[in-house]
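In what follows, a single structure is set out as structure tokens and then discussed.
One chain of protein is taken out of this complex; the other chains stay put.
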Amino acid sequence: MSTKTTSNKKYTVRKVKGGALLALCLTGLIISLVSLAILLFDAFMDGLPWLDLQFITSFPHYLPEQSGILAALWGSIWVVGLTAILSFPLGVGAALYLEEYAPKNWFTSFIRLNIANLAGVPSILYGILGLGLLAEALALGRTILVGALTMTLLILPLIIIASQEAIRSVPRADREGAYALGATKWQVTQGIVLPQAFPGMLTGTILALSRAIGEAAPMIAIAGLLFISRIPTGPLDSFTVMPIQIFNWVNQPKAEFQGLAAAGIIVLLVVLLAMNSIAIFIRNRYQKRAR
Amino acid sequence: MVNNIKIKVQGLNVWFGDNHVLKNISIGIKPNAVTAVMGPSGCGKTTFIRAINRLNELIEGSRTSGEIFIDGENIYSKETNIFELRRRVGMVFQKPNPFPKSVIDNVAFGPRIHGVGNEEELQKTAERSLRESALWDEVHDRLKDSAMDLSGGQQQRLVIARALAVNPEIILLDEPCSALDPAATAKIEALMRKLAEKYTVIIVTHNMQQAARVSDFTVFLYLGELIEYGTTKSVFENPKSKLTEKYITGEFG
Partner (left out) sequence: MKKTEIRKRPRRLNEWVIEKLLFASAIVSVFTTLAILAVLLFEAVGFFQVVSITEFFTATRWTPLLEPKHFGILPLVWGTVLTTITALCVAVPIGLGSAIFLSEYAPERLRRIVKPILEILAGVPTVVYGYFALTFVTPFLQSTLFPQMIVFNALSAGLVMGIMIIPMIASLSEDAMLSVPQSFREGAYALGAHKHEVAIRIVVPSALSGIVASFILAISRAFGETMIVSIAGGSTPKLTLNLLESIQTMTAYITQVSLGETPYGSIEYRTIFSVGLTLFLMTLVVNLVGQWVAKHYWKRY
């Protein structure tokens, strides 16, 4: 049998099939990348004309020219800030417990199962939880505090999973060396594990917070579409966040409000870009240091 | 023993990046015989046999120059059908690598991709190949079971059957017994001698006793160069090169 390409008809058929598959897959990839490009381009083109200093420093107004995102921006900062303070220690603590302290029994498996499941629960159900339990039943009202607590519960599984990975990447040998010197479990955790895992935990938390800042559904359930025209002064104030403001503007019939929505989107995306860049920067900087 | 050459290697050079792994190898492999390729770690044995089915090209940064003629045709020519080449040249790897499929789907994979669609024909081919690789008696009643459930030795024989199913002429084995226990090793060695009656068998091995037991011809490579080639008897009892002698007596390797 000859090995020349020309003599084999089956070869050509197979070659054509191969080319077709490659073309299809590549097309798929190109479609996704092009969609992303169109999406961003569209938002930017619509929003740029409305994006100016006045937009960032004004409160929402029934006249689109005088409307701005200030209240929502501050609301987001308050909610995400409070969420960060609450979620980071809880998430890191839970991860430490699961990786360093937890015994191998059914209850521990149950906890792990819970965390895995919660990561898949629709975010609006967290909003219902916040509304039904915290705002109404515990009468904490539709406040920043409730918003932050709800958001904390929402992103907690993400922080826990990321922190667990960071903890797992600390080599066993390091822990054993400390134990061999007579250290207690907490001393090992605090002195060896935490310092090494910290950058990974921080990165994971910042990424989780960047998810939080873009979440509208749970916040809508709690804050509603209240017309907020002042900057919050404390955790017990009512509030709105950027995604809600954007949502509000998108749903207005007048075309100008679409432009405002797009401008709000630009602001939101810029904030997201900043947060993600910080997270990636931290990850890269500390990965280079690893032995 | 016939005197013609099945595989004629001429001026073969292989680079991986800047690393010159095979240097100007020229050799003639005889058909219907077992040829052992030996040498210390890193001497290029695996690269050498992978040049015969052009599997080196899967590695990014590899470069080959020179020619290899199988039955007079240069397999490195621009018109070569590389897929047909690989059908004619079967390969068995160091660690058994059956596909995560059933036993019969493993053996039928080769014929299927080369165009055999008839289920009855596939069954017959599978049975023939499994008999030839001395595995049929052990698996004939569990052809639909997963290949991953077989023992290491059985998996390796399955891989051989898989290669035989596409009617090759040459079979390359890269240290096929290094992951197997002595009993399984003995079975594979007996199988190789039997296969040599029909095919051209080339085996890379670290194990000198195995080479002495199994092969008719021996090639000795050192640091990418061909040091010695001859009948196994003459290479082991009367090595022409001092290096070969040192390797055989265990001074290095």
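So that you can tell them apart, the chains are marked A and B in the order they are listed, and the count of residues begins at 1 in each.
Everything that follows uses one rule, which is that contacts are C-beta pairs under 8 Å (C-beta built on N, C-alpha and C of every residue); 3 or more make two chains touch, one makes a residue touch a chain.
Because the structure is a prediction, the values reported are computed rather than measured.
**Student:** For the chain left off this view, which of A:85, A:121, A:236 or A:274 is in contact with it?
**Tutor:** A:121
**Student:** Tell me which residue among A:51, A:82 or A:216 touches the hidden chain in the full complex.
**Tutor:** Counting the whole complex, the residue in contact with the absent chain is A:216.
**Student:** List the subunit A residues touching the unshown chain?
**Tutor:** Interface residues of subunit A facing the absent chain: 14-15, 17-18, 21-22, 24-29, 31-33, 35-36, 38-39, 42-43, 46, 89-94, 96-98, 101-102, 110-111, 114-115, 117-118, 120-129, 131-133, 136-137, 153, 156-157, 160, 184-186, 210-211, 213-217, 220-221, 224-225, 243, 246-247, 250-251, 258, 261-262, 265, 268-269, 272, 276.
**Student:** Using the touch rule from the top, list residues of subunit B that touch the missing partner.
**Tutor:** Its contact residues with the unshown chain are 53, 55, 58, 60, 83-87, 90-91, 93, 95, 97-101, 109-110, 113-114, 146, 148, 159, 162-163, 166.
Please note the rule applied: only the chains that are shown with their structure count from here on.
**Student:** Roughly how far is subunit A from subunit B, centre to centre by C-alpha average, rounded to an integer in Å?
**Tutor:** 53
**Student:** Could you pull out which subunit A residues touch subunit B in their complex?
**Tutor:** Its residues touching subunit B are 1-6, 8, 10-11, 14.
**Student:** So in the complex, which bits of subunit B are touching subunit A?
**Tutor:** 70, 73, 75, 79-81, 83-85, 88, 113-115
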